[in-house]
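Next up is a structure, given as structure tokens.
Shown here: the complex without one of its protein chains, the others still in place.
Here is chain A:
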Amino acid sequence: MAAPLTLLLLVAVTIRAALFRSSLSELIAERVEVVSPLTAWKRVIEGLALLDLGVSPYSGDVFHETPLIIYLFHFVVDYAEITFMLADVITAVALYLAVKDYNKQVFRKQKFALEADRYPLDCLELIRSPKEMYYIPLKVAMFYLLNPFTILSCVAKSTCGLNNAVIALFILSTIKGNVLLSAIFLSLATYQSIYPLTLCAPALLYLMQRQYIPVNFRRASFWWFIVQYAFMYLGSLFVIICLSFFLLGSWDYLPSVYGFILSVPDLTPNIGLFWYFFAEMFEHFRLFFLCVFQINVFFYTIPLSIKLKEHPVFLIFMQLAVISIFKSYPTVGDIALYLAFLPVWSHLHRFLRNIFLVSCVLLACSALFPVLWHLWIYAGSANSNFYYAITLLFNVAQILLVSDYFYAFLRREHHLTYGLYLKRKDGSEATLVLK
């Protein structure tokens, strides 16, 4: 499997390198769908210039990336293109290895269940074969590397690619069962953009599952594990934050990065839901709705972890999707990360209901973004409502996509316990209805 992966990496890097050299890269780097105020390369350059002048990079209202990023680019700014390509490659390889490991576990678990005769007889067609699972890791890497969203994001040098790499490494170390590395990468991801904080729930569930610790509030071992993980997580977060402080010599970055993410002062249009809403709102409601919108991102963690506590990897996928839909400055790079997981759930395809509609809408919206932007900003004949309508549709489609996968996953689990062809009490064929 190494050869196809290498080939894939070569193709992906070639595409990116070619695009970096073309005139398109400047155009792409300006697109609001691809770069947000947080991740724009232009702003990183501005921050670097300020840093070189001996001024705090956060003194203006331009730069909002974290200090570690700016110090990283302080050293590698001349090799920025390579850095971003490398980040994409790391993400893809990490996801590849993680999914490979995960599939192995899924298969082992399925084997045990089969041997224990836990599946009903008519469910045999739901059982996954090693043949179909063989190419899934490669497909995941391909979905990430060749996804136009990722390519755009990389060519625009959006720092979102680096965040994705950190999250992918977190997923890899979690799935490999390395508690310390998992906590470190999670804290790094949190440090980058706060929202990955919610990923600690699936990480905990997964690691406990792996170490055979029951999820039970009355058990001491459960609490002891949580304390251990929290200690490692908070400890590394503390170290990173202090490191940033010592690098910069001031706490300027806290309000400028995290305040900026949480209070959403920059209402530049993007593919998210915040900008239009907060641009239209009366000032005195702002705080209230800010809280509502931000809590929205974190809120789904609780019900989802309860429902999916047996399936933490699917929970990771759900959480990534929720974050990328509801975060304050989403870009297409965030979407690309959770889209990369879709091949892992390819066995759910038969239960998906709206996939055709949703993929049509997603495709159409992706094409309409630049068109309506052109009509609004350059031609002046359309206005922001047109653009926001498409944003709204795009997000609704994403939510439908995610909830469709959620439904399909639960339904498959249901069939695995109760049999595929359900009968009503009177013996006629039954259908499942989601209400």
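Here, a contact is a pair of C-beta atoms (placed from the backbone, for glycine too) under 8 Å apart; a residue touches a chain by one contact, two chains touch by 3 or more; residues count from 1.
Just so we're on the same page, contacts and distances are computed from a predicted model.
Per the UniProt record, the absent chain's protein name among "GPI-anchor transamidase component GPAA1", "Serine/threonine-protein phosphatase 2A 55 kDa regulatory subunit B", "PLP-dependent transferase" or "alanine transaminase" is "GPI-anchor transamidase component GPAA1".
From the options A:D78, A:E125 or A:E283, the residue with contact to the unseen chain in the full assembly is A:E125.
Within the complete assembly, A:C360 is the residue of A:A49, A:C360 or A:L392 that touches the hidden chain.
In the complete complex, the residue from A:L145, A:V257, A:L368 or A:A397 that touches the missing chain is A:L368. Touching the omitted chain from chain A are residues 125, 349-354, 356-357, 360, 363-364, 367-368, 371-372, 374-375, 378-382, 420-421, 429, 431-435.
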